[in-house]
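Here the complex is missing one protein chain, while the rest keep their positions.
A and B label the chains in the order they appear, each numbered from 1.
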Amino acid sequence: MIINHPLLGPRDAQEFTYLGDASMIHRPHWQAEDAIDQFHDYTYLRDNPAGSHRELWFHEQGDRSWLVVTRNTLTHEIEKVELASDVAKAEGRSR
Amino acid sequence: MTKDFRIKGGVVNRDKKLNFRFEGKAYEGYEGDTLASALLANGERVLARSFKYHRPRGVFSAGSEEPNALVTLREGAYQEPNVRATVTELYEGLVAKGQNYRGCLKHDLMAINDLMSPFLSAGFYYKTFMWPAVFWEKLYEPIIRKAAGLGELSMLEDPDAYDKGFLHCDLLMIGSGPSGLMAALAAGRAGLHVILTDEDFRMGGRLNAETQEVDGKAGHVWAEEVLSELEGMKNVRLLSRTTVYGAFDHGIFGALERVSDHKKEGSGDVRQILWRIYSKRSILAAGAIERSIAFGNNDRPGIMMAGAARAYANRYGVALGQNISVFTNNDDGWQTTRDLHAKGVNVAAIIDSRSSTSQTAPSGVETIMNTAVMDTKGRHGLNSITLTNGRTIKTDGLAVSGGWSPAVHLTCHQRGRPAWNEDLAAFLPGGDLPVGMSVVGSANGTMTLSACLNEGLNIANKVIEELGAKPSDLSVPKAEDETFATSAFWHVKESKKRAWVDLQNDVTAKDVKLSHQEGFRAVEHLKRYTTLGMATDQGKTSNMLGLAIMAEASGKTIPEVGTTMFRPPYSPVSLSALAGRSRGKEFRPTRLTPSHQWAEEQGAVFVEAGAWLRAQWYPKDGETHWRESVNREAKAVRESVGLCDVSTLGKIDVQGSDTAEFLNRIYANGFVKLPVGKTRYGIMLREDGMVMDDGTTARLAENHFLMTTTTANAVGVFRHMEFCKQCLWPDLDVQLISATEQYAQFAVAGPNSRKVLEKIVDKECDISNDAFPFMACGDITVCGGIKARLFRISFSGELAYEIAVPARYGDSLVRVLMDAGKEFNITPYGTEALNVLRIEKGHATGNELNGQSTALNLGMDRMVSRKKDFIGNVLYQRENLVREDALKLVGFKSVSPNQELLAGSHFIGVDKNNVQENDQGWMTSVCYSPNLESFIGLGYIKSGDSRMGERVRAVDLLSKTETLVEIVSPHFVDPEGSRLRD
Partner (left out) sequence: MTEYILNAQTPLNGFSLEKDGVSFKEVSLAGMISIAPLTGQEEALNNALKDSFGLGLPKVNKKASSNSASIYCVAKDQFFLEVAEEKTQELTDFLKYNASLAAMTDQTDSWVNVEASGPNVIGKFERLSMLDIHPDHFEVGSVARTVMEHVGVIFSREANQSNGDMTYRVMAARSFAKSLEHALSI
């Protein structure tokens, strides 16, 4: 597959390692009332769509940036590629 | 007596004779011949014996779709089985032999199978070889193994060199026939970067096999002119002998280039290159493949595809017989009649299954309409055919034309399905093409010459514009459109004898009907039950027939039955090519430590630790067993001083104003308050609460830390830290970079370690116990001003340091340290002794940190902070992980000291049965301790820390051993740790 890196342009997927669902960006708060349930869901539960999937890829052999890739799991079409840090900040992650 | 079947014409070079051998006999051919054409020219008809029935078989086609003529090429270690003679370029000194026979090719003893055919029909092995069970391994399996397969491997290592490569282009052209050449020319002239591939050694596709003219000249001459122009273009790359075998995601294609298969073996060139081609657009111009018709005894040597007969006549100057006939269900068979007649070959008759046609036969050729061939005679070579009207015709070559199937394969490599076309009675590319791909020519169902040329140009121009370039003024050359009328006539029902569908796997029409009868009616079931289409030709000439017969039996239409899934590779790719240059020791890269060369000089034995080579032990003269060396090394460290290269451990440099906070969230224990100039042991959890890694982290300055990780986890930990930084806490001011490579780092360990270091550390640096206590770290200089870092940390439990210098001095430093330490008998020690020392101290490593253990299990629960957020903090506290009787890491001693312990053995109570309910834990690490003169181990056992002195059995049911062990403290040596602080 080719991943169109937002800064570096198209790169072969062989330069990357795959982690999984981009929902991993939203780590729950450790002091929440139901923290243990939230962390359980965060760590173990995943959707498995046959279609568009937002997922985390690490450009290990490239610029070492984490990316959020929106990819169709059936056709492998990659609809969008964003820097994970941009996505994280936009979705409320900070310090 | 060999007859000569050469006729005039062809594009072979009659001035260049080539000598070759087949089945031990010497023959002559010409440059430009294939092995098949040369053998046919010499009158050799029997080239192989079929898979199941061992029937004599001959050449069936003129291309890579060949099901029959599979030979073993070359000898010795170069021997290659199942090579299609139809695509094997002839070269001087070629040696080949037939396959799948006992005795000799002409008189195969296994031909008796043909008489057993009623018992060997499809799926027979599902109904046999069951009973008695004890016969299976001893009798049935060896017999089946011997009988299975066609050719044999040499079982010697492949002596050839292979390689991989990567190419980038705007447009990948797959196929260089008329439509492919037009498209390539258009794209080349428009300035696109073009790669033109063809599996053949001579580009031009069917222009080399047909007699139609293009632009007023012979088709192959026009092709030569176009190719000459393309060769001169800097932006075009021609790859002949190159099969594009797979269409992968996003315009990536796999291609196999046979660089020197056509040269005598051992020429020294790389043999094949596996190319990965990145394309913006692709055009598939792969042509169409002729299919057969099923009729009784349709598999005899001398029966071949009609298009192939033309190719042999027009390209190679070879006739398939001296008195041939043609059996066709469409107009194309008539072209074969005309072409062979024009070359002076006698054509006895043309038999057309249709009731009428506009085609005409040359004078002297009998035309028989509305009739079919239903049987043939001539086991070692056709000599007559029998028609459905009762007539028998004497003939020594039968050209069969069942119609043409577009080569859609690459369009379906990404789950696409082809679409049925009633007029062509064929499957065409379906709607879902791989991204960026267009199809032209007969691969797209465009079956006539002029239409192909037009389509090639038009589609190319479309692609050119899509890519933002300007089409050139290229126009279509003059050419004629032959007529193309076909019919859906698949098998001759009147046939009483076996009618072959899949020649290579010996599947007959009866087998297809049997499959239907037994309920295997879905097309994927038909395939697997009968093995139709599962041989090396993947049913290229036979799948359609099988589908058609199944459709009829099921009362369905052909599109309703559908096709099976198409998968790469299009044609076989050798494992050697897939491996490329990654073989033997060079299978993957190796990482060497700065002291590697020195260690080699010492005769060290090395071990692979991930990609690294680490010294495992350093044998001395006279030592005959590794344990002797390891015992000596481990003792030397505790008694005086040892030296170990620890450069492989991961080092991550962390800086920024939020560094301490960041590390505080990565580690389970606290790091915010670590003083500058101090090192601290850290334990890192996964989010699920399990221990991920451990290491020591030094605070070099307020906002500058240097982390270490274990060798094995360095890459994973670094990845994890980048994830936390970029995805979880993107606004933290922290930067990470690996520092593993910058420094050569050595552990100097033992009671005399400080004394050794004092000899090389510059006087200005105070490394006395007060100035540089246990867990201190700092910058120093050595050997007259060389900058170094010193860490007072100890894995061995002795007074110890780790000294780091820039890697360029690594080799020099180890030699200097060995010299400085000579008076103390300094001993280099490897990973085995390192392991003994750390087990004696009860330090956990990978065996204990196996991804299933928590800090609690390790006895480090008190290190885990309850007051801060860090990765793993919440799930660490899950009920089942903090239970009363949780596993605890403890030490184990063999009750009889010289009884060896086995890592992996499980702990069972002394008087309990060896069943899972009684399993209390397992042994993680063991060694012989020379310092205690006993076998010792570490392991996890329920509530271990409150069971000191208790005895249990360490049981291993695989090796059927057990040992009585005593639970002891894991800190076998110096449990107070007083030596560390000396």
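Criterion: a residue touches a chain if its C-beta (ideal position, glycine included) is under 8 Å from a C-beta of that chain, and two chains touch if they have at least 3 such contacts.
The structure presented is a predicted model; accordingly, all values stated were derived computationally and were not measured.
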Candidate in contact with the missing chain, chosen from B:21, B:354, B:556 or B:591: B:591
Candidate in contact with the missing chain, chosen from B:218, B:233 or B:816: B:816
Omitted-chain contact residue, chosen from B:806, B:846 or B:859: B:806
Per the touch definition above, residue among B:657, B:769, B:850 or B:914 touching the missing chain: B:657
Contact footprint on chain B, counting only the chain that is left out: 163-168, 193, 273, 276, 278, 581, 586, 588-593, 612, 647, 653-657, 701, 703-704, 731, 733, 735, 737, 739-743, 759-760, 782-784, 786, 805-813, 816, 819-820
Interface with the undisplayed chain - residues on chain A: 7-8, 11-12, 14-15, 61-65, 83
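The definition used in the following text is that only the chains that are shown with their structure count from here on.
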Distance between the centres, which are taken as Cα means, of chain B and chain A, whole angstrom: 28
Chain A - residues contacting chain B, complex: 1-2, 12, 17, 19, 24-25, 27-28, 30-31, 35-36, 39-40, 42-44, 56, 58, 60, 64-66, 74-78, 83-85, 88-89, 93-95
Chain A-touching residues of chain B, taken from the complex the two chains share: 249-252, 278, 414-415, 435, 658, 687-688, 715, 719, 722-723, 726-732, 869, 873-875, 877-878
